[in-house]
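This is the structure, below, for whatever I ask next.
Now for chain A:
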Amino acid sequence: MSFRNLMDFMGIDTRRVYFSWVSAAEGAKWAEVVNNVNKEIQKLGPYEAYQKLAWAGVE
Partner candidate 1 sequence: MEALQKKAQELLTTCRANVVIGYGQGSDDKPRAIFVTDPAGADKLIFNDTCKQNLGVYLMKAEVKKLGKMGIFATKPVMRTVVLLASENQLTDIDVTVIGVNEDGSLVDFENLQALENHVKTITFEPDPADKAKIEAIEKMTVEERWAYWQDQLSKCFKCYACRSACPMCYCSRCTVECNQPQWIPVPSHHLGNFEWHMMRAMHLVGRCIECGECGRACPLDLPVHLLTQKMAADARKDFGWQAGMSLKLENPLSSFKPDDKESFIK
Partner candidate 2 sequence: MSTPNLYKPYIMRVDKITEEAPDVRTFRLVFTNEEEGKNFEFKAGQFGEYSIFGEGECTFCIASSPTRKGYIECTYRKAGRVTSALARLEEGDLMGFRGPYGNTFPIDEWKGKNLLFIAGGIALPPMRCVIWNALDLREYFKDVTIVYGARTVDDLVYKHELEEWGKRPDVKLVTTVDPGGETPDWKGEIGFVPTVLDKMAPRSENTIAIVCGPPIMIKFTFPVLDKYGFTPENIYTTLENRMKCGIGKCGRCNVGKYFVCKDGPVFTFTQLKELPPEY
């Protein structure tokens, strides 16, 4: 909860972050969560803003 608020406050697109509570016994739910997240992220496309950070600021 706090971590999501912090990421949102610092400008990270929290649509790209999922929290899920999946026990080891819930195999089906796990598959569903992974596929769902995968589908959503594909729609959003690559996260350019974050990728641009790699070594930005190194002279």
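Behind the choice of candidates: all candidates are chains of the complex that A comes from, given by their letters.
In this text, a contact is a pair of C-beta atoms (placed from the backbone, for glycine too) under 8 Å apart; a residue touches a chain by one contact, two chains touch by 3 or more; residues count from 1.
Quick caveat, the model's predicted, so the values are computed rather than measured.
Contact as defined above, complex as supplied: which of the candidates 1 or 2 touches chain A?
Looking at which candidate touches chain A, I get 1.
Per the contact definition, I'd like the list of chain A residues that touch candidate 1 in the complex.
Residues of chain A touching candidate 1: 1-14, 18-21, 49, 53-58.
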